[in-house]
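Written below as structure tokens is the structure these notes are about.
Here the complex is missing one protein chain, while the rest keep their positions.
A, B and C label the chains in the order they appear, each numbered from 1.
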Amino acid sequence: MAERTHETIESGAPDPMPYMHPVMKKNYGKWNFHSHPKPGVLYHRAESGDEIWTVKAGTQRQMDHYTVRKLADLADQFADGYVRFTTRSNIEYMVTDQAKVEPLIKALTDNGFPVGGTANSVSMVAHTQGWLHCDIPGTDASGVVKALMDDLYHDFVNCEMPNRVKLSTSCCEINCGGQADIAIIVQHTKPPKINHDLVANVCERPSVVARCPVAAIRPALVNGKPSLEVDEKKCICCGACFPPCPPMQINDPEHSKIAIWVGGKNSNARSRPTFHKLVAAGLPNNAPRWPEVGAVVKTILEAYKADGRPWERMNDWIDRIGWPAFFEKTGLPFTKYHIDNWRGGRNSLNASAHIRF
Amino acid sequence: MAERTHETIESGAPDPMPYMHPVMKKNYGKWNFHSHPKPGVLYHRAESGDEIWTVKAGTQRQMDHYTVRKLADLADQFADGYVRFTTRSNIEYMVTDQAKVEPLIKALTDNGFPVGGTANSVSMVAHTQGWLHCDIPGTDASGVVKALMDDLYHDFVNCEMPNRVKLSTSCCEINCGGQADIAIIVQHTKPPKINHDLVANVCERPSVVARCPVAAIRPALVNGKPSLEVDEKKCICCGACFPPCPPMQINDPEHSKIAIWVGGKNSNARSRPTFHKLVAAGLPNNAPRWPEVGAVVKTILEAYKADGRPWERMNDWIDRIGWPAFFEKTGLPFTKYHIDNWRGGRNSLNASAHIRF
Amino acid sequence: MAKQMINTPNLDELESGPWPSFVTGLKRLAKDNDMMVDLMGQLETSYETKFGYWKGGTVGVVGYGGGVIPRFTELKDENGKPKFPEAAEFHTLRIQPPAGMHYTSDLLRQMCDAWLETGGSGLIAFHGQSGDIMFQGIKTEDVQRSFDKFNEMGFDLGGAGPALRTSMSCVGAARCEMSCYDEARALRTVINNNLDDMHRPSLPYKFKFKFSGCPNDCVNAIQRSDMATIGTWRDNIRVNEGQVREYYNAKGMNTLVNDVISKCPSKAITLESAAKVDKSNAGLSVADLGDGNAMCIDNKNCVRCMHCLNVIPGGLLPGKDKGVTILVGGKGVLKIGATMGTVVIPFMKMESDEDFEKLNDLARNILDFFAENALEHERTGEMIERIGLVNFLEGLDIEVDPNMIVHPRTNPYVRTDGWDEEAEKWFERKQAAAA
Partner (left out) sequence: MAKQMINTPNLDELESGPWPSFVTGLKRLAKDNDMMVDLMGQLETSYETKFGYWKGGTVGVVGYGGGVIPRFTELKDENGKPKFPEAAEFHTLRIQPPAGMHYTSDLLRQMCDAWLETGGSGLIAFHGQSGDIMFQGIKTEDVQRSFDKFNEMGFDLGGAGPALRTSMSCVGAARCEMSCYDEARALRTVINNNLDDMHRPSLPYKFKFKFSGCPNDCVNAIQRSDMATIGTWRDNIRVNEGQVREYYNAKGMNTLVNDVISKCPSKAITLESAAKVDKSNAGLSVADLGDGNAMCIDNKNCVRCMHCLNVIPGGLLPGKDKGVTILVGGKGVLKIGATMGTVVIPFMKMESDEDFEKLNDLARNILDFFAENALEHERTGEMIERIGLVNFLEGLDIEVDPNMIVHPRTNPYVRTDGWDEEAEKWFERKQAAAA
């Protein structure tokens, strides 16, 4: 390492004010109206009467610097040189001159950035790392998201859903992608295969044992060496032992499958926030385009689009029609795996005579 | 024992038909209308056009045979000789001649049987055994119920509540009285006092150990004799060890207190069935009339009566106004004990920003 | 038979007030019954000391292992002699009533007579919380003859201990338009075919059946029984338009909206312009209100909660395709907290002899599964909590159904390598049902 000339300043999270559009800065905390003029465009008005139009576009998140520079150039050309990114890796351009909205949309579109993701569209998928960078992934992330967004392009650039749709994907069961209206998550189906030669050197055995949610791991001597042993009857194939102990290989090209979950919601609007629920599993990890996953996601979205009432999020829709109807309308099979057997699972059993026929 | 002349017939649950009012028998399964002409009176009409009036009266449940005979005589005088008892120990007289309704009401009332308990009244308290017969009671049952029903008499013979009100009392935490709109239940507040001299002879130690929900009991040698020991830090004073091991005395004149629970509901009407919730505790076991208990029950009923909307059961009312308002309107204190710390207690925490101010 | 009455200042307090007084009743009995004199003595002591003084024991009748609740006094003097010797034994006979708790006046009097004749105290409770008539207060030596007397009259002991318990059914078909099946028949079918498990306790713990004619659940089956049988229907709510209009005309639009429409838990009821009602929708129950409005019920979305039927009795009635929902696992507070039963059979017809036979088989299978799989002192609710609902269903050969859950699992903690086979089962069932 070359000699350092700089001494670290622990500056933390930077002040956004120097980077914020002046109209947003001026009216900070003083907005009082918004509307959705068209897909991909937001309109906000401040108490002062100041107005701002936001044009929102999708990106690939994992961007080469050429793409970033292109986005910066567009900001200079159309939007006073300011942008922001949303919590879902969409980029937002703020313009104070309504006349610039359409040219900006055109420029973004011409440059391959889909304009949309606002209001009742399907926004960008919450993104994780996958084979590109993570040390434990069962599948890719950027690739899955690209394939999905190609499929869902129409619903990104249009606002035809009953309410916002938030998707996430996660390349292992840890689920860095989070709770979502539809979540696509790796689901392993076989216990880890242990490379006993490596365990002693690589893994801190007590802490691995402690990580297992079902206490299926115990220390053992294998071929005379200290290693670990998994009770395969107990193991639920969650993969939690793999990060602290890479010799406990959980990933498998065949048996690491993909599961689909629906109805997660973080917002407090109407119903309380709620977790997503398992609806489909056993889908193959079919790189490079995961067509089986896309097909199920589209089926669910179509049913929701056709049947949901205005302002019903995915979970609100299902709450209204009931789970039997969800499985009927999507044609997805209902299996014993849908019935929770984890701690507290009793809370999800139907403890009433409320039944739809 | 004298010599038996009879050989047991395992006859089981008797056929009700021989004891059923002929009009009920005739129209069995073919009723199609009911109404509530006045408190204590039901009107039912069958598809055939047959009509029947039911007059309902309260009893002390634990009845001397003179009382039973009196009730039987009234049946002969006014109701063709048929009666039934409800799930809450009220007696019902069925009459086919409307003209008999008022005389019957008068006769019942004159004989000290309050006519009421129908529709939106406070019905008879679900009753248990208490000091009269149970081997583990912390308080009485018949006495508590008598004192309460004296207090609630007006609301038994009138129908002024938003919906039916179902009460229960239980003389120990086991709660034979069941879930109720308002439940009055013994709540012990100190760990059992162990008579170590008796344990070895009386208690099967492993099964006592197994009964404790928090694993607070362990076998121990005390004064050289096999006995049991309670970890008082863990013990939640539930008393579950007392029935299988009477030397583990849980009852205490001072420390066995009374708690009040609200919002239990077994019916599926509107909301799903739900358990009652703790709202007050620490009330003294103040025989012979438990005035402190009656006062709290009345306070709750008054708040419900004043604020509940038609058809709202206790739980529906509280669901609508929220628990903060419940504590406000009743003036009952909210304490740390209301916050569930039992298994799965997390489900009762407010995992949302839904808050009433 | 002329023991002096004991001073009972505490109990006396319970003679005042408008509600019928059990103390007055006890005193009436005590006049010519020494056992009751002493019983009052012990009870008064309890009121003073705030302690109970009974302990259990073993008392029964020939051939039976349960049904009598034995009580021996523990209130003794320094020499170990009972302070109230006449009530030193004060057992209870649990007798099963006619299903639905119907009585003639004669039967009531005969029961009083039988009780007194055979040494009973004269105290009777109609009824215990499980549904027994409780004849309270008899000495060990009199138990057998008292039982024999009742048995001769056609009555039998109920349950106690780790056994099948006495059951309850609501008044139901006898006098209620909500009733969806013959509750009394169901009760008697299930109970009377399993009496061995009632009379000779050898289950892991108690087991209760309860029968309600509709989801109003007037016997609290869902919470207080291991297997709850609750009436319901599959087709459309029946509408008696005249009756609905009568309600509407009497109460008005506001009340209809506030009390009926907006209280439907699944928003299955809507108010429509009568002219615009979708007549092609076979799943719609419609009541034309006569003023251009119509109340419509979307039966696909109705969860059979009963509320609207309750508010407009006779105007809205259960459908004609009736049957029952069966829920398993309700119980009291020991040792995991109270539980509700949960759905294991969403719907089962309950009309023909075969239907009742099927119910009987199911009940027997559940009892057998419980007997074989529950730990000692474990209720069905706890057993299911421990082994998981799916294992319970598989043990009984019952297929999974989304009506068994409120929502699918929210955690990935499950091994799903049999997914495809399980999915196949579903598709086959769907196909079979469609065919």
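Worth a mention:
Going forward, contacts are C-beta pairs under 8 Å (C-beta built on N, C-alpha and C of every residue); 3 or more make two chains touch, one makes a residue touch a chain.
Keep in mind it's a predicted model, so treat the numbers as computed, not measured.
Within the entire complex, contacts from the absent chain reach the displayed chains A, B, C. The chain that is not drawn here is touched, among residues A:196, A:270 or A:298, by A:270.
On the side of subunit B, touch with the chain left out of the figure occurs at residues 173, 175, 185, 187, 189-190, 213-214, 235-238, 255, 257, 259, 263, 275-279, 281-282, 318, 320-327, 333-342, 345-357.
Mapped onto subunit A, contacts with the missing chain fall at residues 1-2, 4-6, 8-16, 18-21, 24-25, 28-29, 31-35, 44-45, 52, 54, 58-69, 71-73, 75-76, 81-87, 89, 91, 94, 112-114, 126-128, 130-140, 142-143, 146-147, 149-150, 153, 173-179, 207, 210-213, 238, 240, 246, 251, 253, 256, 264, 266-271, 273, 275, 285, 287-289, 309-311, 342-344.
Summarising the interface, subunit C meets the missing chain with residues 262, 267, 333, 337-338, 410-413.
Everything that follows uses one rule, which is that only the chains that are shown with their structure count from here on.
Farthest chain from subunit C (centres taken as the mean of C-alpha atoms): A.
Work out the mean CA point of subunit B and of subunit C, and you get 13 Å between them.
As a whole-number value, the distance joining the C-alpha centres of subunit A and subunit B reads 50 Å.
Looking at subunit B, residues 268, 273, 343-344 sit in touch with two or more other chains. Under the contact definition stated at the top, the residues of subunit C that touch 2 or more other chains are 215, 217, 222, 230, 265, 304-305, 340.
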